[in-house]
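Down below is the structure, laid out as structure tokens.
Every protein chain but one is kept in place in this view of the complex.
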Amino acid sequence: MSILVNKDTRVMVQGITGREGTFHATQMLAYGTKVVAGMTPGKGGEWACEGKVPVFDTCKSAVDSTGANCALIYVPARFAADAMFEAADAGVPLIVCITEGVPVQDMMRVRNYLDQKGAKLIGPNCPGLLTPDEAKVGIIPGYIARPGSVGIVARSGTLTYEVIYALTQSGMGQSTCVGIGGDPVKGLNFIDVLAMFEEDPQTDRIVMIGEIGGNDEEKAAEFIADHLTKPVVAFIAGQTAPPGKRMGHAGAIVEGGSGLASDKVKALEQARVKVAQYPEQIPGLLA
Amino acid sequence: MSILVNKDTRVMVQGITGREGTFHATQMLAYGTKVVAGMTPGKGGEWACEGKVPVFDTCKSAVDSTGANCALIYVPARFAADAMFEAADAGVPLIVCITEGVPVQDMMRVRNYLDQKGAKLIGPNCPGLLTPDEAKVGIIPGYIARPGSVGIVARSGTLTYEVIYALTQSGMGQSTCVGIGGDPVKGLNFIDVLAMFEEDPQTDRIVMIGEIGGNDEEKAAEFIADHLTKPVVAFIAGQTAPPGKRMGHAGAIVEGGSGLASDKVKALEQARVKVAQYPEQIPGLLA
Amino acid sequence: MKLHEYQSKQLFAQRGIPILKGKVASTAAEARDIAVELGGRAVIKAQVLVGGRGKAGGVKVAKDAQQAEEYAAQILAMNIKGLPVRKVLVDQAAEIKTEIYLGITNDRAAKCPVVIASMAGGVEIEQVAKESPEKVIREHVNPFLRLRDYQVRNVAAGIGLPHEHWKAFGEIAAALYQTYWDTDATLAEINPLVINGANQLLALDGKIVLDDNALFEHPDLAEMRDLDEEAAAETEARKYGLSYVKLDGEIGCMVNGAGLAMATMDIISHFGGTPANFLDVGGGASSEKVAAALRIILSDKNVKAVLFNIFGGITRCDEVARGILKALDEVPTGVPMVVRLVGTNEAEGRKLLAEAKMITATSLADAAQKAVAAAKNK
Partner (left out) sequence: MKLHEYQSKQLFAQRGIPILKGKVASTAAEARDIAVELGGRAVIKAQVLVGGRGKAGGVKVAKDAQQAEEYAAQILAMNIKGLPVRKVLVDQAAEIKTEIYLGITNDRAAKCPVVIASMAGGVEIEQVAKESPEKVIREHVNPFLRLRDYQVRNVAAGIGLPHEHWKAFGEIAAALYQTYWDTDATLAEINPLVINGANQLLALDGKIVLDDNALFEHPDLAEMRDLDEEAAAETEARKYGLSYVKLDGEIGCMVNGAGLAMATMDIISHFGGTPANFLDVGGGASSEKVAAALRIILSDKNVKAVLFNIFGGITRCDEVARGILKALDEVPTGVPMVVRLVGTNEAEGRKLLAEAKMITATSLADAAQKAVAAAKNK
């Protein structure tokens, strides 16, 4: 078992004929992921990734023809909202948006609409999902991961890699790695993913990587205290970040005295979550 | 039992300080309906209907203060959409809109939003609801009705009265009378109300009054054939209406060869529904 | 409210939909001048608010200005489905390679706009839908999201439009949706949307039907109403907020409520009479409104009897009775009147009418039979 994606996940890549789209779709195929369709308007009928993936003009036709049940989005930010609307309208139940820089007002409408449609969203501005040896849906480097029992959920992409790498080095494999992304308005949040890991029989421990901005970590701490039986280890990035400055991610900003790393650490510790001081301490805290 | 409204229904009247709002709210009070609140922006703190009903500035404050669970709307057409949005946002589960002339594009957004909120809508452009001797929510004249076991659902207001009158004259009382309204995009439709009557223990027979335009009657016929055990008698107005002309109601128009009365009668007869040739035949067909 | 082809195409062109050059003429001489402007060859098209003008001979291609004048004269002399042709549109002629249907309308059942398209354009879409449903593509539009680019691509892919036309098609569809939404239309249709000899997309014909309920938001569009195209009585009725449709029969009807008004027409027909009109005086009808309604009914010279059928809800029977008496004061008439008043304040209403010499009835069937009899005796 695992969560969200596995070897049966059938992926449609939106923006497959772009440079990054082609590169990562090829890597996903090499990893063994079922990339069943590509979508680029006006290129329907072509083939991508050296003839391995049929390209469609619309999500609707891609889904109708291939039974894709997961959309992976690599289109430029100005087209990202429409790409998500289109995937949801085509009936895709899981949408993963890698694209960075999507305006937050776009995302408010997207989330509202996707919730109506019952479609799950991961991202945007995220590295996607990885269930080791089953499916790589996004840009997490596959070779650093090993199958195992640790579930990872993180707002940051490269920090996710860092943690996967550290776990693998320590001999701890992963059930599923979920990069939920660094935007203020996004799809699945900590709580949603934590609940899935709690239900997943393969997962026995969880790593949660937060950062400054918002109060999702505080809410997750409350949820952990109330609903989780599996041990959770956390790390919060941005202890040294100055207030009022956006630290790369649109969501990573301390504003009006809220979103502080110290508050998040405190909330998590109150929920009896062990909090690492730097990523490489995590394997030790999990053991 | 009855459907939708009964003696416990707590009604908030939006537009209570208008001429029609005051007139009908007074009639409703006289009938024994629990009119617990009025709403007119800027008149919060006043009292309507000779000091019997407190007026609020917002639906939110009216609902918070009085526990109203049904909104009745008498505001002019250009404010009707917002009145429905406001009632739904205030958490009112049943909204009845008497107002005629609401633009259909407004109604498409209203229906979409109310469905999201889980609020039931009756109307617009309808006479409202009457559960004899329990609650009058709208403008159906109370004195023509008697409690009984016939459920009535109709697109037309005065035709509803006509049928209630004919039934009462013949000694047949009514469980609930539902005027769903004559607009092309509206709240509850025949199927929704038929299903409620089927579930209602008090109702043992049903009268359905349709008219030209759209194909709701055809769909209702299908639904009756598949799901109803109680006998249904129908009447369809507009046998002699010329095509391409809007017959009063925004929804009453034969267009592009669809919406014909004859097609509706045929569909109903195929579903073994007895169809009256004029309203006064209905009591005979029910007996 | 229906707009003419030339009006619809103006609204399209304002939002960037390519149309052919053309102008409206009311006389054959004007048509000739326009044809000269356009270079001679022209299409002459009757502007009437009914379908089927093509089959009726209301559209002709003229090879030069002389012929344009001749054809315009012929068409301006026509009656199409009872409507006299008062204007023609004189358009450039186009070489047509493909005829596409593209329309946006309200889907009552889905409660949202729907884009309808087909490569089988140029004929009525209802006919195509009936005969070859697989040729008709429908795309529902969320009224909050509005028409998205990908939905237009769904449509283009669905009808099999070649890629080379997608960009132009997308712009036209977006502009058509904008027209539909901006004008509160219940239908905005391009039929045919053609691909011409130069491989360009052009709206050759256009049709817009506006939502009467939304006209208060669009005074500019309300002014586009062609009063020549409707009975004078209908225009008059609108002034008073009355819903009136003229029919060909002998029994005038004044009813409150649209459904009851239709039922009244039907029952007249059931008992062997013919209704002269549909008339809904509306809820809460004042005596002024009732008087105006009676004047309008009696302005129809075919009317041999009048049936009043009032079921009081918002409308109060005494108000209606006063209106009838007032109207009879103003418009003395020998036409027999049958009155049925039931509902709110019915006793007061009956009392008021007691003195006037009117035939009264309590049941609808009784009232209809009396009206039919009165009209026959007249």
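Just so it is clear, A, B and C label the chains in written order, and each chain counts residues from 1 on its own.
Rule of thumb we're sticking to: a residue touches a chain if its C-beta (ideal position, glycine included) is under 8 Å from a C-beta of that chain, and two chains touch if they have at least 3 such contacts.
Please read these numbers as outputs of a predicted model, since none were measured by experiment.
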item: Among A:K7, A:K52, A:R78 or A:H227, residue touching the chain not depicted; value: A:R78
item: Positions on chain B where the hidden chain makes contact; value: 41-42, 44, 57-61, 82, 85-86, 89, 109, 113
item: Interface with the unshown chain - residue positions in chain A; value: 20, 24, 77-78, 100-109, 111-112, 127, 139-141, 144, 154-159, 161-162, 165, 182, 184-185, 209, 211-212, 214-216, 219, 235, 237-242, 244-252, 256-258, 277-280
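Assume only the chains that are shown with their structure count from here on.
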item: Chain-level touch network, classified as line, ring, star, complete or other; value: line
item: Chain ID, smallest distance between chain and overall C-alpha centroids; value: B
item: Length of the line joining the C-alpha centres of chain A and chain C, rounded to whole Å; value: 54
item: Chain C, residues touching no fewer than two other chains; value: 142
item: Chain B, residues touching no fewer than two other chains; value: none
